[in-house]
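Excluded from the complex is one protein chain; the other protein chains are retained at their positions.
Coming up: subunit A.
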């Protein structure tokens, strides 16, 4: 009775990380518990029905779960919780989706009342066809995703044994000369391949592209890759050519400018969701080839129309990649039910400890507004308040001081408001990349930055994702999309590529004190704080004094 785990009656599990058995315990509970927070001393896991069912799907049973909890628990595990675990896990597998030789896709049950119960649901009725026998009902093949999602919501998850189509075969191999998949990447690929479909969560800069490449090498089939923007599409292509047996000609780009469909096609979310006359003309890309694998980059940004279409793609293997599966719109569960359960998740600090991402020093710089600014802030309209305090002149001064402080290091200044960025660019004498910058211009500037020709780059939110800038060491965030947690994490991710000399990255967030900016900043930081990034707070006066 001196284990590292404390099981709370509200189904959270608290793991004391400094405990000698902490590692063993972590391994024991990882299959069924979701890591919720990983700050420095106590990690919080949560038992959710989804997590327990995923564990069932991966072949764990209730006995194992109970044993793990009881074995590592410091205090007696509440009996009600154990009963609940057993009951929840017993709900999985009563319903099975399978292929029937005569009737195609069918839903069968081992427990007839359950089938009766769900068939009575109004949401299920339109998704199923004729009753084949008392225990079996036909399902329209196109509703495979929908019915799985609905059953999950009803609390009777279906085990999907209908399998995947192999798709059009295409030889893809990893070309591991001079490099190798890192152990956690290999593990992620394995977990994904074993599970069939799902989501892999890795910190920014931890090499998610290679996990994608690894998955493609396993599938050895035509692949559709969905990414956030064109720059990122080019990076994928570049990386795939470099790391796999694929050649330039085998990879097509499907974006606003080019419409190539090749064995491996990289498309942007934007082009897919372009709408003309009420229809999405480019969604047929999904059907344009017999894809064997569909890759979703930055799956937390998956737009709603793609969600809908993904529901119809349940027979194809799907892999979602993300760093932060937090959506401010709360649609995480849709990601899980449509793409697949989380197959791999590594806490940021753990990858950092292994040296694959740079350690980062996160600093919140608190700026005091001047009296006149405070007055103006107080009288600003409610919807203008954030913009006002996020773009104050004082912030600009502090930002300049910070840039000067890190002179010689590759520095990114990231912000939300174009006016502010333009002004900063002018004062810092640095180029600005924003929405209106052409792709060619962007790539030129990024290349110059990578080469060290430019040491300061001012970027808008276009650079939030997937922009690979390995040499960036310092990021200064001056404003953001209100309280977006994943944006904060993504921006930190810009500087997390391990540095050649191993020095640590610096992430500054410049925040106006005693304003709504500070409240948003607190919310933004929550995800990273829960990942164990302890923000240091610095007074702007100290920065300015140092500068003077």
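Criterion: contacts are C-beta pairs under 8 Å (C-beta built on N, C-alpha and C of every residue); 3 or more make two chains touch, one makes a residue touch a chain; residues count from 1.
Throughout what follows, contacts and distances are computed from a predicted model.
Per the UniProt record, the absent chain's protein name among "Na+/H+ antiporter subunit E", "Phosphate transport system permease protein PstA", "ABC transporter domain-containing protein" or "DNA-binding protein" is "DNA-binding protein". Summary of contacts with the chain left out: across A:27, A:41 or A:258, the touching residue is A:41. Contact between subunit A and the absent chain runs through residues 1, 6-10, 12, 14, 16, 37, 39-42, 44, 70, 73-79, 364, 366, 513-514, 526, 529-530, 532-537.
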